[in-house]
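Below is one structure, written out as structure tokens; comments come after it.
A single protein chain has been removed from this complex, and every other one stays in its place.
Now for chain A:
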Amino acid sequence: MNTFGLDTFGDVTHDAEGRPLTHAQTIRNLVDQGVLADQVGLDFFGIGEHHTPDMPLSAADVVLAAIAARTSRIHLGSAVTVLSSDDPVRVFQRFSTLNAVSEGRAEIILGRGSSVDSFPLFGYDLADYEDLFEEKTQLFAELVKGGPVTWQGKTRSSLHEQEVVPFTEPFPTWIGVGGSPQSVVRAASHGFSLMLAIIGGHPGRFAPFSELYLHALEKFGRSPLPIGIHSPGHVAATDEQAREEFWPHYLDVITRLGRTRGFATPTPESYAHEVGPHGALFVGSPETVAEKMARTMKTLRASRFDLKYGIGGLSHESLMRTIELYGTQVVPRVHDLLA
């Protein structure tokens, strides 16, 4: 079955005059956005952990719990949880609690962290980037199995026959992969689903990752698990409107992030390419976005698509329109195209 969701990094939203709202108001608005996502029939709402003034969603699970209290159907999760700089035991406890509160609607997407602000904040060394993720993912895999955990490693104190509470229904664990083949193999080895984060370039270039994942699952004797896609986008009534609304904020955000992460500064040409059929931005009318989603899901053998909406600087009202169009017009079209 194909499922569809929305992800947000909780960027500070602006008012109609383009002034930034407070962090508190941004977070309250986010709860309303999650509730609307449920009302328009979406399957998943995810919040990506960030720790910067323009992305203040550092405690996503608390916001998810608030959304859980006002919804009954939609699944709620992280997109992603930066496991490398967190304690796997604590992460497991928080999401198990969310799972209890939401009556089994929690999901978790683990990531190494493309935004690495959490490393200095919590006292981790970026030089340990791979080792931290490797070890903590392994511990998390033990925790989600349920039952007493015995574990030993370098990154936290060891556990001996430790009961980690609360006990709840099992919930899906995904690994978010931005381009590391090791992470693909790691997801398969632990029996975690694969979430491909495609934020630039031709989505089709990820096809070998899907094949690698499916092969690895088989090799490790795992039963089939879903492949998902996370990509940025924006939906409006027409292609032109969507592209115009998105462009200034995309330019601003990518230019700023590029300074520390090595993204090239977008140009009108590179933007036209990314929103076109061979790029990674799902920006356009419901028809355009649906067609591109269906094609990409087929190419990558994916059964889940999470649109990352809400780039910084757009207004709450504009984001509510995107959510409504995505839920009521885009997703039904993709269902039809894939049927």
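By our rule, a residue touches a chain if its C-beta (ideal position, glycine included) is under 8 Å from a C-beta of that chain, and two chains touch if they have at least 3 such contacts; residues count from 1.
Here is the rule we go by: contacts and distances are computed from a predicted model.
Chosen from "NAD(P)-binding domain-containing protein", "ABC transporter permease", "Xanthine dehydrogenase iron-sulfur subunit" or "Aspartate carbamoyltransferase", the protein name that UniProt gives for the omitted chain reads "NAD(P)-binding domain-containing protein". Looking at A:G153, A:G179, A:P226 or A:P332, the residue that reaches the missing chain in the full complex is A:G179.
Of the candidate positions A:N2, A:S270 or A:T328, contact with the unshown chain belongs to A:S270. Among the residues A:G200, A:P286 or A:G327, only A:G200 touches the chain that is left out of the figure. Interface note: of A:V101, A:L212 or A:M320, the residue touching the hidden chain in the full complex is A:L212. By the touch criterion stated above, the residues of chain A touching the omitted chain are 126-127, 129-130, 178-182, 184-185, 200-202, 205, 208-209, 211-212, 215-216, 219, 258-265, 270.
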